[in-house]
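Heads up, the thing below is written out as structure tokens.
Removed from the display is one protein chain of the complex; every other protein chain stays in position.
By written order: A, B and C. Residues from 1 in each chain.
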Amino acid sequence: MDAGRRAQPLRQAGQIPTPTSQDPEQGLTEKVLADTDVLTWWGHMAHGQVKDEIVERVHKCVLNGMGLIVMHSGHYSKIFKKLMGTGCGLKWREAAEKERLWCVNPGHPIADGLGEYFELPHTEMYGELFDIPQPDELVFISWFEGGEVFRSGCCWTRGKGKVFYFRPGHETFPIYYDPNIRKVLANGVKYVARRAGSPYSLNAPNIKDPLSPIAAEHEVDESLHKH
Amino acid sequence: MDAGRRAQPLRQAGQIPTPTSQDPEQGLTEKVLADTDVLTWWGHMAHGQVKDEIVERVHKCVLNGMGLIVMHSGHYSKIFKKLMGTGCGLKWREAAEKERLWCVNPGHPIADGLGEYFELPHTEMYGELFDIPQPDELVFISWFEGGEVFRSGCCWTRGKGKVFYFRPGHETFPIYYDPNIRKVLANGVKYVARRAGSPYSLNAPNIKDPLSPIAAEHEVDESLHKH
Amino acid sequence: MDAGRRAQPLRQAGQIPTPTSQDPEQGLTEKVLADTDVLTWWGHMAHGQVKDEIVERVHKCVLNGMGLIVMHSGHYSKIFKKLMGTGCGLKWREAAEKERLWCVNPGHPIADGLGEYFELPHTEMYGELFDIPQPDELVFISWFEGGEVFRSGCCWTRGKGKVFYFRPGHETFPIYYDPNIRKVLANGVKYVARRAGSPYSLNAPNIKDPLSPIAAEHEVDESLHKH
Partner (left out) sequence: MDAGRRAQPLRQAGQIPTPTSQDPEQGLTEKVLADTDVLTWWGHMAHGQVKDEIVERVHKCVLNGMGLIVMHSGHYSKIFKKLMGTGCGLKWREAAEKERLWCVNPGHPIADGLGEYFELPHTEMYGELFDIPQPDELVFISWFEGGEVFRSGCCWTRGKGKVFYFRPGHETFPIYYDPNIRKVLANGVKYVARRAGSPYSLNAPNIKDPLSPIAAEHEVDESLHKH
């Protein structure tokens, strides 16, 4: 996670803690996560420093219903790769080029209040192939001046949790001050937030008693089983 | 992976090697995998003994286009969990009950030549909730005498590879001798087999030169970047 | 649409008008639809009597963001078939058998507050193959005592609108008095309700002026076009 100057506008909205690398639990204690409805994740060079046990902990929380928003270079974080099951690579270029994000799902809650497209005058380019599973919902596709396209707003369900990946963001461009970007993130937080839902278990329980009767004639020969 | 008596009918079809745990590479060397178009995976109690480096190797091969068929208790294998990104838990019961598999995708290649349903007289039950990402394609749903249902035939794309999970199978019931089961597996092998496709990379390459011209006026101030 | 005794509990919740067939606009005037956030649709024998122009009108409203909940025998209504693009057939049997609905999407808003399954003691059976496009979201799968399964809770997006099909319901069984059914319907109404979203057009507009400059050298020879 990144605690840099560019996270300032997000912190103002009270959305994320910005843990430091001095903390042995890296800011993500069991208690903090249990109290979290939506975790936003932005990191870059330090992905490798996030401990595997913390990644496991966050993964369990997402499966149990915590929302997760992964931003920009968070595409290469351990937690995003673990939730996707793919390599999550992409093409990139830093040329301060123009990006135009087109909405391809106009009724989606994350697109609420936005135009049919919006622009960022100077961005780092991310280009296809973006190595992700096909999104459950594709909301935005980006056009880049230099010739690439990108699936920039993607949602997936994992267990009881919802994951939203949103492409824009950078250390040096003031992306998170842009009003459209802030609207998308605010919509996204509402969309992926934890819900009560129905029961969910990470176990694989043995259900000895059937709910409906099983015919006696084909009772199993227990001597065959060493399960 | 399981080398037991029940794998005999599959071995006869020449589909799988059955490595032993004595082999340090567990039968899955780089060379074997490079020559493999479809890997079928069946295991149970010994999932934990499959080495993480072997799982990484198989994962890369799937992303690069090798087909993977995961059968029955393979749902809890490291490789399946890694590809899914979820816990992959389910309910289970050994009561030799009847299972009826309904086809819900009648034009799917995996359903080729099958009826609208087929039955297994005595099976171990697997019940929902099956903790998987929503399948890209759902082919079969099982009905169990004891009262549960299960998404029994599911396909996902990961990278260039296709993954097919098929539920039936057991150590003590002669599931893999059943002609419908064998037809599904033969169809499945054809469906997920490696294809040429288009280029795919696990890297995240920097594309310095744009494909289309970028307006000069917004060239980036390189001094801002310490990427 | 059905105005029968069984719709009583739904009317109490203020969710649906129950138009009569004497009305030339069949209760669905432009004004009524413009004021509607969610339309619930239940009909049976009289599907053919719904006028094509009314179906067109409802279709446009769904594409423009009105939510639609289609219940039980509404699967064979003109509007559902038009939105799906398939035949929407299914198997059915009236034998007062038991149905058990399993949740396969435990974090979904429509499953909020429900158990991992719930039961209906006496129902009409609907069985696969249900001839629908694969749902964008599958929430419930039904188990029937007589041996069938069914995708009982399914969501699709069409234009800006969301469609939720929910299987249970019958003229003679008191399905809509069941507290779980009522919870699903209340959740469903919230889930599919109209949102602001982003702009949407049913037209195919000619965009003469490009947003980004097009190189002059490949200007088109207008004489070639008789578009």
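Methods note: a residue touches a chain if its C-beta (ideal position, glycine included) is under 8 Å from a C-beta of that chain, and two chains touch if they have at least 3 such contacts.
Every value quoted in this text rests on a predicted model; they were computed, and no experiment measured them.
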- Chain not shown: contacting residue from C:L33, C:C61 or C:L83: C:L83
- Chain not shown: contacting residue from A:W41, A:F80 or A:F130: A:F130
- Contacts of chain B with the absent chain, listed as residue ranges: 65, 98, 100, 103, 105-109, 111-117, 136-137, 145, 157, 159-162, 195-200, 211-212
- Message: Residue by residue, what part of chain A touches the chain that was omitted?
- Response: 100, 102-106, 116, 127-130, 134, 137-138, 141-144, 147-149, 151
- Which parts of chain C are in contact with the chain that was left out? 63, 76, 82-87, 89-98, 121-122, 125, 127, 129, 131, 133-134, 136, 145-148, 156-159, 171-172, 200-208, 210-215, 218-220, 224-227
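Keep in mind that, in the parts below, only the chains that are shown with their structure count from here on.
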- Message: Centre to centre, using CA atoms, which chain is the farthest one from chain A?
- Response: C
- Return the distance between the CA-based centres of chain A and chain C, expressed in whole Å. 29
- Message: Taking the mean of the CA coordinates per chain, how far is chain A from chain B in Å?
- Response: 24
- Note on the structure: Averaging C-alpha coordinates per chain, one finds the centres of chain B and chain C separated by a number of Å equal to 33
- Would you please write down the residue numbers of chain B that are in contact with two or more other chains? 127, 129, 134, 147-148
